[in-house]
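A single protein chain has been removed from this complex, and every other one stays in its place.
And then subunit A:
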């Protein structure tokens, strides 16, 4: 058998890569392959010639190479079939090069040494001169390099770990077991409500004492029914009951308290738990109501910190790979939208950085659209419409305007191109009116500033892509009005940046190149003046904060600062110390208030919770949105600002250290998995 040592022109390579080199193919493809038509795939005679040439035999006659090709094809198939046998006996789904070696050994053929199974064998394609080539790039390796590189870490040794897969017929919800309701099932339930013919059983089946076989009908009935129900008329399924075990109630209480509590470390842990733990499915309706109610209450209170906490919860829920949120979007979308476009989100709009929250929430909405928008529910187009409507409106305040633009901009290049760019001129005029015109109010001015930088930030990369290179100030002015010249410089910068990044990994999201407004800057208006152009985010944000704090002379009355960053940061906001402490207290007070309307989560109540019991005292205020599918998009809550309220807790504490160190939407990656859920559940 020829060991095919060289690039071989085989047009059939992807389908017939059964040769020793293509052995990385997985065995799972077998099932589909069975349905395919069997065909006489043969290596082309060309390949034989090329191989012969590579081995120094020129001028192989046509006939010979044809015979060779037939023979080699047959032998390769034979060996592949034997190799499959080894895969099956090795109880694997993946064929390895080892299997091929053993198959060769069976045939008394010397195995091919030096090939080891890689996860992925990159076949490269090349064509030219009418020939198509699939080849595996082998780099020349310098031996001294290998010798000098430090040894790779020794792989971990095999070990045994025991866990309960089932206890008397019930599968315990522990991290070692798969989540009780896999995402596919949740999705199927959400999109095909008719399927759940047995209400209740599906949800609470695997959970509590529902008899040993409850888990079984769940899984097995699914696939069978699926095809029948395709295209069936939509019927609302009967209200399902989510019962929580005592442990789950405790867990829910702990988590929600930690999420809105004052301890950042605890919050990080709780969010991590929400984002990773399997088996939160049961609690999803409660989390969803908690968030939507929390947003409603706190938007009225202008409690920025709380709103940020709640948005971080939404983010964590979205990040959990085992949850499918579609069923709860009717609560989550209004809440998130509120945080984007609400007229006022904080008590002192001139000082507090509610802009970051709007950006963060806008990003969330974009993610929701990306994940859940379908042609049936039209989430994206409805959201887009809402944003556009409020933006176009002349009377919209600058805050809402900012939110709408941010929301639209996060939806991607296409939306920017079609919806934002055409309005640049109008918007530029409006901004100019505020910035250059008579001073109306400081708040408006800040708002206009932010809108301008937002527009520049989002439009520049898009323009850099769609406009041909010569960036002319005048033409920009002609096209985009007063923002033209600034845009022009930004586009130039964007182009430079894009060129720089061309070598790096090409990220598809446009958000990645955007610097965020830094917390330090927005926190202290007395700090360095906010530049209208792009500001590079310092690699470590906490550092300037500290210098800022130490440089503040206005903290003499401050007792030795408590270890929490919370107080330290608030001193930076430049008000008197007593006020800050009060503000801090008030912040925690309102936290508790928002926590209080969840009395159902008391650990004492042993009886299983029912969904209605969760409705807080202010149930009458429930958003008028019954179902995500049937109802129009949320009317937004933009309550007018109360004139006097205690100040917000400072944002450093709100976003949490993980968010300070990195961009807020990236979340705290790489934290060790908290077993909080596992411990409690």
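By our rule, a contact is a pair of C-beta atoms (placed from the backbone, for glycine too) under 8 Å apart; a residue touches a chain by one contact, two chains touch by 3 or more; residues count from 1.
Just so it is clear, contacts and distances are computed from a predicted model.
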| item | value |
| --- | --- |
| Protein name as given in UniProt for the chain not displayed, "Transcription initiation factor TFIID subunit 5", "Hemoglobin subunit beta", "Isocitrate dehydrogenase [NAD] subunit, mitochondrial" or "Exosome complex component RRP41" | "Transcription initiation factor TFIID subunit 5" |
| From A:55, A:165 or A:466, residue that would touch the chain that is not displayed | A:165 |
| In subunit A, positions touching the absent partner | 34, 37-40, 70-71, 73-74, 77-78, 81, 85-86, 88-94, 96, 98, 102, 106, 155-169, 171, 176-178, 212-213, 215-216, 219-220 |
